[in-house]
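Starting off with a structure, shown below.
Excluded from the complex is one protein chain; the other protein chains are retained at their positions.
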Amino acid sequence: MTSSGWFFDILLVATLVWLAVRALAEVKLFKSVVLFIAFGLLVALAWVRLSAPDIALAEAAIGAGITGALLLDAAGHMRGRAEPYPASPDAEGASGGDTDG
Amino acid sequence: MGKVTAKSPIAVRVAALAICAGVGALLARAVLAIPETEPGLAPLVDANLAVSGVKNAVTAVLLNFRGYDTLLEIAVLVLATIGVLSLSVTQTGTWDPIAAQADPVLSALARFLAPVMILVSGYLLWAGEHAPGGAFQAGSVLGAAGVLLALSGYARPIWVSRFALRAAISVGFVVFLATAIGEMLAGGLLLEYPADLAKTLMLVVETWLTVSIGAILISLFIASASPAEELRRRSGGGE
Amino acid sequence: MAEWIARQLPALVVLVPFTAAPLAYLLGTGFGRQIALISALLSQPLAILLAVTVVREGELRYEVGGWGGPLGIDLVVDGFTAVMVLVTTVVGLFVTVYALGYFGNRERYRFFWPLWLFLWGSLHALFLSGDIFNLYVCLELVSMSAVALVGLTLRREALVAAMRYMLAAILGSLFYLLGVALIYGAFGSVDMQTLREVVRSDTTGQAALALMTVGLVLKTALFPLHFWLPPAHSNAPSPVSAVLSALVVKGSFYILVRLWVDVAEPMAFPGVSTVLGVLGSTAIIWGSIQAFRQQRLKMLVAYSTVAQIGYLFLLFPLVTGGGQAAADAWMGGIFHAVSHALAKSAMFLAAGTVLARFGHDRIDGLGGLSRRAPVTAMAFGLAGVTMMGLPPSGGFVAKWQMIRASIESGEWWWAAVVVTGGLLAAAYVFRVVGPFFGREVDDLDDADLNAGPSPWTMESAALVLAIGALVLGIVGQPLLDLIMVSAPALVAGVTP
Partner (left out) sequence: MSQTDLYTLVGSALFVIGLYALMTRPHLLHKVLALNISSSGVFFVLVGIARRVGGPVPDPLPHAMVLTGIVVTVSSTAFALALAKRIYTETGTAALDAADVDVGESLGG
């Protein structure tokens, strides 16, 4: 394989791992989901690199697209963030306006 | 109301780290030890591609050689949809009129985009025979078009009938199953496509699968729409 | 016609529930009930025919799509498969009859019927599959329908239990799938028959088996990965609890046995067998003690499942040595799966009747039950006899085989665990059944929670299953013969 191919692959997988870690470490749900969607799109790119165009199409449509939309909907439903411990009592029952993002 | 803490206790994290380190080491060793010479089943797939009825090897595996996997996979999808509907507040999957209040910009966009998306979906379905594409990709695009129409208020009347919704969700699985059983009645085995009909039958199955997958995606969104009471309670109602 | 059925039999066994499931969904509640009953009745002769055919002709192989493994997927039926399909079908019929009374015509529970039929079909698909990737899809089908059924009441505790179950089940499936990927990478096939010839005990092979075992052990809820089971099994609607404890946990156990005793037998891992046996023993002791300490009847029955799963895993250390001990362990382990399925479903169904009628299942409030609901108390008591392993029950035969196997193999300590487990089971069964036949307490007012006394079909479904578990010990010989039909080489004592 060419060295530019290698460079691209390594950059791609490094970004993938970084996005995965960021998506899971992020406290704000909305941000977490957006990072995950970005992760999904890069995964689709990786499938192209691995000569798997069928999977790339499915990943973009289903993996990133539908899953992303479902996650956004769920994040909106559970409005808010995964609060750091301990939760402050006055934050309980906070009004519906604290949607992140 | 209770908030969710962001982190687990330190003991849990240390234990999790130990488990992950173990699994990671095991996995890394294992994947690096995979022989580079094992050809897998690729030669066998190649040898039989000509009689499979399609030219795309992945489609041949999915719909013909391992069509049984795909049949069960559709069952998973239908099952998940029934599960989601059983958890939704209305349980019917009918679109709530309040949630469907259309935005003029969105309607204009939908009017333009939906026909294009339906065309793309048709292309992906047809292309799956010889190039990347197929029922799932086509169905997702169709579903996206439906969600767009539903959000802009157009699709509502279609989904009000509960039976129509149920029929659309299950039609792909039912047609796939009927084809499979038809082959048994015709003297073959389960999912044994007669060579001359293979291409046609697979296209029929894929077409209905596309419709079902589209309907399933739309109903997943409809089912997840917040129920009327909750929307009213949040007097803002803007969401 | 008869010839066609004989040829298509393995496919038909899977197709009947899978055809009924979407129809039950499509046509709604009223028809759903009838479709489920028709499917249940149609499955009976098919399962019996499958068993008879296997006894007559040995292993059956059905090439789906006409390709044959390793390119295609095969359905394979040997004695073990036929027994599991048979017990699923029998338990399934009585659970269906019970559910007809339990859920009635209530619109709220209309999703029960398609979900239950999907679960039933998935179990059949799982038992028949001869392909490890296809088994992954089957596992997902089983888990997802089971989880959806747990959450059916929409009660808070049930939803949380369902979620915990779901996360454990998906994680288990992923571990399994990772193992499948590694197997394909190392050996180039996912067809079990092909794999049997080519698996080697190399780095990748060992890692694959380890990952699959962890995933399946999590799904089977073997101690210490059982955390999700008691809440899920006790908070589910009772017909669902019955199916989960009787059949669903055995699905993943079945794959584990196939992998270790059948496919990967050349890899011969005495170490792994011992670990599984030790975990099984711990499950027996710990689960029984927990069962004894529960305040609610359904929790007690659920912890009893944790304990009884332990016995299944004694199969692994006992078959490792081969010979007569292996054959006895094989028969004992599978016979235990069958007798436990009948007895445990009877217990959960009886508990469900109590719950539906009196509105609670607090053990200290159930004294004198035998006067108010004699059939139900009797069903629970008879199922308890099998749980303890007293003669002439099916549980006795199963434990007897295991004790024989452990003496034959010289590993007497497994026999000690079996005996201790029986005594502990007696303790928790008597803790409940004793008061049932004792003085009446005030808590047994008909709660009228769901209107009226339970239909006789519910009470008798539980009783028939309990009696079935009991007489299994007397008429068990044909079943033991069936279990040995085309058994794996290690167990059949044939050197390949």
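When the chains are written out, they are named A, B and C in that same order, and each has its own residue count from 1.
Everything below uses one rule, namely that a residue touches a chain if its C-beta (ideal position, glycine included) is under 8 Å from a C-beta of that chain, and two chains touch if they have at least 3 such contacts.
Bear in mind that the values here come from a model prediction, so they are computed numbers and not experimental data.
J.: Let's see if you follow the contact definition: name the visible chains touching the chain that is missing.
T.: Visible chains that the missing one touches: A, B, C.
J.: Which residue from C:V77, C:A125, C:A181 or C:L490 sits in contact with the chain not drawn here?
T.: C:A181
J.: Taking the full complex into account, find the residue in C:M84, C:L100 or C:A162 that is in contact with the omitted chain.
T.: Among C:M84, C:L100 or C:A162, only C:A162 touches the chain that is not shown.
J.: In the full complex, which bits of subunit C touch the chain not displayed? Write them out.
T.: The missing chain touches subunit C at positions 102, 133, 137, 140, 144, 147-148, 151, 153-160, 162-164, 166-167, 170-171, 174, 177-178, 180-182, 184-185, 190, 237, 355-356, 359-361, 449-450.
J.: For subunit B, which residues touch the unseen chain?
T.: Subunit B touches the missing chain through residues 1-8, 12-13, 15-17, 19-20, 23-24, 27-28, 31-32, 34, 36-42, 45, 57-58, 60-62, 66, 69-70, 73, 76-77, 79-81, 83-84, 87-89, 136, 220, 223-224, 230.
J.: Since one chain isn't shown, list which residues of subunit A touch it in the complete complex.
T.: Residues in contact with the chain left out: 1, 9-10, 13, 16-17, 20-21, 23-24, 29, 32-33, 36, 39-40, 43, 46-47, 50-52, 54-55, 58-59, 62-63, 66-67, 70-71, 73-75, 77-78, 82.
Quick note on the criterion: only the chains that are shown with their structure count from here on.
J.: If you average the CA atoms of subunit B and of subunit C, how far apart do the two points sit, in angstrom?
T.: Here the centre of subunit C sits 30 Å away from the centre of subunit B.
J.: What are the residue numbers in subunit B that touch two or more other chains?
T.: none
J.: Among the residues of subunit C, pick out those that touch two or more other chains and give their numbers.
T.: Residues of subunit C touching two or more partner chains: there are none.
J.: Please name which positions on subunit B make contact with subunit A in the complex.
T.: 1-7, 56, 58-59, 124, 132-134, 136-137, 140-141, 143-144, 147, 217, 220-221, 224, 226, 234, 236, 239
J.: Going by the contact rule set out above, which residues of subunit A touch subunit B in the complex?
T.: Answer in residue numbers: 27, 53-54, 56-58, 61-62, 65-66, 69-70, 73-74, 76-77, 80, 82-87, 91-94, 96.
J.: Quick check: in the complex, which residue numbers of subunit C touch subunit B?
T.: 8, 11, 15, 18-19, 21-22, 25-26, 28, 62-67, 70-73, 111, 114-115, 118, 121-122, 125, 133-134, 137-138, 140-141, 144-145, 147-148, 151-152, 154, 178, 182, 184-189, 202-204, 206-208, 210-211
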